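Moving on to chain A:
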Amino acid sequence: MSLLLGFAYGLAAVGLIAGGAVIGVWWERKVAGRIQLRLGPQQLGPAGVFQMLADVPKLLFKEDIVPYGADRPTFRYAPMLVFAPIAASVAVVPFWAGWAPLDSVVGVAFFLAVPSVAVLGMLLSAWASHNTLSTIGGMRAAAQMVSYEVPRTLAVLSVVVLAGSLQPTEITGAWRWWWVPLTAVGFLVYLIASVAEMNRGPFDLPEAESELVAGYFADYSGFRWAIFMMAEYGSMIAAALFGTALFLGGPAWFAGVGGLIAYVGVACVIITAIMWAKWTFPRMRQDHLMTFCWTVLTPLALVQLLVAGAVAVWL
Partner candidate 1 sequence: MSERLVVNIGPSHPSTHGVCRIVVELDGEIVTHAEPIIGHLHRGIEKMAENRTYLQIVPLTDRLDYVGSMYANWAYCRAVERLAGIRVPERAEYIRVIVCELQRIASHMMGIGSAAADTGAFTVFMYAFEQRELVVDLFEALCGSRLTYNYVRPGGVSADLPDGWVDRCRTFIKGHPDAMREIDRMLFGNVIFRARTKGIGVLDAADAVAWGASGPVARGSGVDYDLRRDDPYSMYPRFDFTVPLGERGDSYDRARVRLWECVESCRIVEQALDQLAEYEPGVIMTEGLPRLLAPGRGDAYDHIESARGCLGVYLVSDGGVCPYRMKVRSPAFSNLALLPLLATGHTLSDLIVVLGSLDPVFGEVDR
Partner candidate 2 sequence: MSLVELREHLCATFPDLCPLFSIEFGDGVLQVGPERLHEAMEGLKTLGFDMLGMVTAVDFGEEFELVYRLRAREMGVAIIVRARLPRHTPRAASVTDLWPAADWHEREVYDLFGIVFEGHPDLRRILLPDDWVGHPLRKDYEDPSIIRRPDYR
């Protein structure tokens, strides 16, 4: 029974992420377009909303190339290894007040730990491609993702400390409005670290278009490449939802459907902000990225944690 339920959850998560990615890609193209003084997709549907309905089947129908010299099985299944953890991480997002698909007592730890497995998939895909540019991209991705785990975890910990729980539903339950000013720095750190985790601009070094063409997935075509894209958008959706829930109290505002709508709406605003940043700022360099992580973000997160801890103790 639980297996069946898990399967249903899995399907739902994939559906959510796939659907979210489809809408997300369209939205990103529109946002980028407007920032760049142009229109973005226009032809299919109002304002081109159905553009992705053409893009996805096209990618499905594309030839599935495995390059000569690639490690075939690894090459084929590495995208799954990138996508699956991110899809799984959605399971602990508290969509409803007091309810999450997987209401684990260590939900926060789950959310922070599981997507990190994706780095393995990236490394594997980079290595399997047998391509120098991919390899460099994979190495960059690994270094970046592992490093940014630290400030992200520390930032989330401040909320955990305040709530005194690792269970996301409990944290949202314990959320009070004054957490927002108190954990604002932590939220910022969390967002920046999450953007770096999902390899998006201005931290998109692993796939830096102007340097590495497309980084670790340079050799993937068709649907396998689409999986990478879905993973990227999925992790953006998951991070936005989770961040909204933990730091802003997402589902705790209103009860019922209104709460869900408000929660998802705020998450969408955050996603838009992430996209906006990508199209506004230049890309960072690897060493700056690392320096930024260890000398700015981590200390900030630590300070935030201390403050949150102090407040928690004082209470």
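Picked so that all candidates are chains of the complex that A comes from, given by their letters.
Structural remarks
In the analysis below, contacts are C-beta pairs under 8 Å (C-beta built on N, C-alpha and C of every residue); 3 or more make two chains touch, one makes a residue touch a chain; residues count from 1.
All figures in this text were calculated on a predicted structure; none of them were measured in a lab.
Chain contacts in this complex place chain A in touch with candidate 1, from the set 1 or 2. On the chain A side of its complex with candidate 1, the touching residues are 32, 35-38, 132-133, 135-136, 201-202, 204-205, 208-211, 213, 279-288.
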